[in-house]
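Sending over a structure as structure tokens; questions will come in a sec.
Of the protein chains in this complex, all but one are displayed in their positions.
We call the chains A, B and C, going by the order they appear; numbering starts again at 1 in every chain.
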Amino acid sequence: MKLKVGILGATGMVGQRFIEQLKGHPWFEIEALLASERSAGKKYSDAASWYLTSRIPSGISEMVVEKIDTKVIDRCKLDLIFSAIPSDIAKEIEGSFAEHIPVFSNTATYRMEDDVPLVIPEVNPDHLELIKIQKENRGWNGFIVTNPNCTTIGLIIPLKPILDEFGISWVNVATMQALSGAGYAGVPSMAIVDNVIPFIRNEDEKAELEGLKILGKLKKKEIEFADFYVFASCNRVMVRDGHTEAIFVNTKRDFSIDQVKEVFSAFKGEPQRFRLPTAPERPIVVMDKEDRPQPLFDRDLGAGMSVSVGRIRRRREKLLKFTSLSHNTIRGAAGASILNAELAREKKLI
Amino acid sequence: MKLKVGILGATGMVGQRFIEQLKGHPWFEIEALLASERSAGKKYSDAASWYLTSRIPSGISEMVVEKIDTKVIDRCKLDLIFSAIPSDIAKEIEGSFAEHIPVFSNTATYRMEDDVPLVIPEVNPDHLELIKIQKENRGWNGFIVTNPNCTTIGLIIPLKPILDEFGISWVNVATMQALSGAGYAGVPSMAIVDNVIPFIRNEDEKAELEGLKILGKLKKKEIEFADFYVFASCNRVMVRDGHTEAIFVNTKRDFSIDQVKEVFSAFKGEPQRFRLPTAPERPIVVMDKEDRPQPLFDRDLGAGMSVSVGRIRRRREKLLKFTSLSHNTIRGAAGASILNAELAREKKLI
Amino acid sequence: MKLKVGILGATGMVGQRFIEQLKGHPWFEIEALLASERSAGKKYSDAASWYLTSRIPSGISEMVVEKIDTKVIDRCKLDLIFSAIPSDIAKEIEGSFAEHIPVFSNTATYRMEDDVPLVIPEVNPDHLELIKIQKENRGWNGFIVTNPNCTTIGLIIPLKPILDEFGISWVNVATMQALSGAGYAGVPSMAIVDNVIPFIRNEDEKAELEGLKILGKLKKKEIEFADFYVFASCNRVMVRDGHTEAIFVNTKRDFSIDQVKEVFSAFKGEPQRFRLPTAPERPIVVMDKEDRPQPLFDRDLGAGMSVSVGRIRRRREKLLKFTSLSHNTIRGAAGASILNAELAREKKLI
Partner (left out) sequence: MKLKVGILGATGMVGQRFIEQLKGHPWFEIEALLASERSAGKKYSDAASWYLTSRIPSGISEMVVEKIDTKVIDRCKLDLIFSAIPSDIAKEIEGSFAEHIPVFSNTATYRMEDDVPLVIPEVNPDHLELIKIQKENRGWNGFIVTNPNCTTIGLIIPLKPILDEFGISWVNVATMQALSGAGYAGVPSMAIVDNVIPFIRNEDEKAELEGLKILGKLKKKEIEFADFYVFASCNRVMVRDGHTEAIFVNTKRDFSIDQVKEVFSAFKGEPQRFRLPTAPERPIVVMDKEDRPQPLFDRDLGAGMSVSVGRIRRRREKLLKFTSLSHNTIRGAAGASILNAELAREKKLI
């Protein structure tokens, strides 16, 4: 018996990725599509333009979009929620659903709250233990589990094995981010054709902070943040999907390039060990060619769930540089939430 | 009386910029356009497609392209050469011209030779003194003066006042470089539409080394390189002109953002003091808006000779980040050579 | 003494072109910038992002944007209005201004009304005589003169000499239109990167009808429409500015390609004869190269006011095909209105 899920923010770019990624999912099935008043009551195909190049999954077009209201939980017998609603309205809405059932959210709002797990399953699965504290604190029957920002994910997955093996003193990262990260209408074509925009609101800050929580240690009731610093420069470039990141790392112990390739390639986490449905076989794929990874060719590796890395260089002792690429609306958004839910299910938390 | 100049490699992207930038120049006039055998003997308009959006200067279309041969020096009574030929053939060709007359080269070949000045006029005008040593060493009547790679220029101009005021321990730089940097046919459209290429051959290395020579100190007969390190990650993005660079600096002394803005804005060099014809009034323009500089809007500042900077942030003590933007085929190539020639002229070296 | 003008819709894409094109205009000076409630009361530079790659003209940034209200006419002693407001609100607003002073509008709303001139100065300057009828009909002190849609202009200017010389039975036209035609935020980047959109709302219809009015004959109180038909297929492509149109014409009399080139090149109208300030020397520029016109290179010909044509072919008797290119927000919008106002001024209508 599959668990019944509802999607908050089902008409947007990430909402559509949730729908696409849940197609044929062995554990979850979509029972409710929830969106703003403007869409509520309409057939999904009337409420939303389908932005993805994949075909809309059969059955979805005919579903009627629901108003965002917790009454849907009972009516549709929902077991859990995936959320992709705007962060300015998420505080109240996600909270109201979490009173009743688990919420797996891609939205930024709750990420940095002390009792909310911010999880990448391959990196910090143990942080799910915060759920217990969260439920106590808030008196909720459900809970909220968040996944980080798309930029953070492409950064932190490859940093995890580096941190474990060589230690990290500091990280500088410059990103070249895809248009889809801003939502369908987020970047006007007139803003970006023949251009680069060296600014994405709040993005530098997310990339600098979220990773330190994820790589932090769970101490009884809270996370002790990792103690290095990240400095980020986030840029928008004219690519549909796939965030490219140039990552500079000062490690604590020296390394060879071969060692780095090895720790990247060998990296596995609980999703791989438990063979979770959405888990890529290889969370990190090392590209051999000198001009890879490239978003056009590599963003779909591991069905969009692998992070590909390349351009690995050592400038001098303890100074590492590499390029990472990750699909920002799959591994960096909808796929991240789904993998979190799979992990929670595996751990009997839902 | 204007000096008569020849352009080596006149049909390529940078060659065309030389032609465009020399239009109406008060000191220099084009007497010879030199290019490969394939073009020699043809009218310029038949030999070359004009790639620039400006109109081709009058008179140029009808000029006959010459074979690359030093005989042209006498025949056209050339006073100096601007060179934009491919680096693999520059060793011999630029040398053969330098036996007779000064060569101002945008090509990489001679840049790192001990007795060849690698000059940005605002940064290290004193390095022109190497010319004397070069002429002695090589027994040339002329000489070669080089300008750095386009990426280096957008990096080193803003680093100069930072170095002078706050010192530098290290620099990490990630670039988003324009298509024109690879020449007209350098990047196929199929390679870059909906893509980023995280690799440009030899570019990381140039960006890491050239600046240390430029910021080095002239000691009697040679340059003592600057003693910090640069680590570079060079990327190609879908922009026609203008290199954007995310620059992270660890300074030796702490700074405030206002101080950094001030030293950027106050920066001037000999080109400004001598009011050289091509010198921008402001070598560095500090952008106030949070989402600037952008190549589409800012690459033509100072007629393409200003470097614009923005996104200035301080992450913690001594950790500075900013974004620079420079026009890669004007300030970063043809304009750079012309400004070098103007400086040399001002100093009576030609 | 310059005439004082107000711009309705001053913060949008076409509004900005009005501001840019009126910079240093010998006859007109901007006294009032009018826009929606959201912008009113703010400094222009706070109310609007400047979308153009030219610098914002000095003085404009500091001007305070006015609410759209006819009171501004007296307060600023306005002599005329240029309008670039959305068509759904233009009916009432443009009418209310026209009660008092002349309105030169780029908006579609009034174009097809019987007593409103729809004018391209090189094509149908005599249609301005409708103004008298319009004022009588409506009891206005001012009047409205409209210019056609951007697509129509690039089509009808070159059709005019063809019609005069060879007659026209029918026209088929397929367009490749620039992004700026939809306004700054009109086309999301996610809609157009690696794509073509074969649909622009109402555009086929405008391209099919407007030209027949413009090429029609003024009979006493109304226009007798031209009696051929136009069939249009309008498409959006990834170009910033410049509409390219593939135009097929069945003429009434046969022609040679040389004859067509000649009538294009020889074409002049009243703007050229009166030497109006904004008039291009050549309304139609025939491109010799087989691969021109191209928007990137040719949209700025005649300061954006020339239509360039090329690819002229004859398939069989009376079957002509050519490609036209025109700058959609200069010749096709703001420049068109300004040229209309210049013509009206020349004819002492204002």
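By definition in this document, a residue touches a chain if its C-beta (ideal position, glycine included) is under 8 Å from a C-beta of that chain, and two chains touch if they have at least 3 such contacts.
Since we're looking at a predicted model, the values are computed, not measured.
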Item checked: Sole residue of C:112, C:174 or C:303 that reaches the chain not shown, by the stated touch rule -> C:174
Next item on the list: Give the residue, chosen from A:194, A:245, A:270 or A:342, that touches the chain omitted from the document.
Entry: A:194
Next item on the list: Please pick, from A:29, A:129 or A:300, the residue that touches the omitted chain in the full complex.
Entry: A:300
Next item on the list: Quick one: say which of C:239, C:284 or C:305 touches the chain that got left out.
Entry: C:239
Item checked: In chain A, positions touching the absent partner -> 53, 193-194, 296-297, 300
Next item on the list: Identify the residues of chain B touching the omitted chain, counting contacts across the whole complex.
Entry: 13, 51, 179-180, 184-194, 238-240
Note to self: Give me the chain C residues in contact with the hidden chain, please.
What the structure shows: 172, 174, 176, 194-199, 204, 208, 229, 231, 233, 235, 237-240, 244, 246, 248, 290-297, 310-311, 313, 315-316, 319, 321, 323
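By definition in this document, only the chains that are shown with their structure count from here on.
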Note to self: As a quick test, compute the distance in whole Å between the mean CA positions of chain A and chain C.
What the structure shows: 47
Item checked: For chain B, residues contacting two or more additional chains -> 194, 296-297
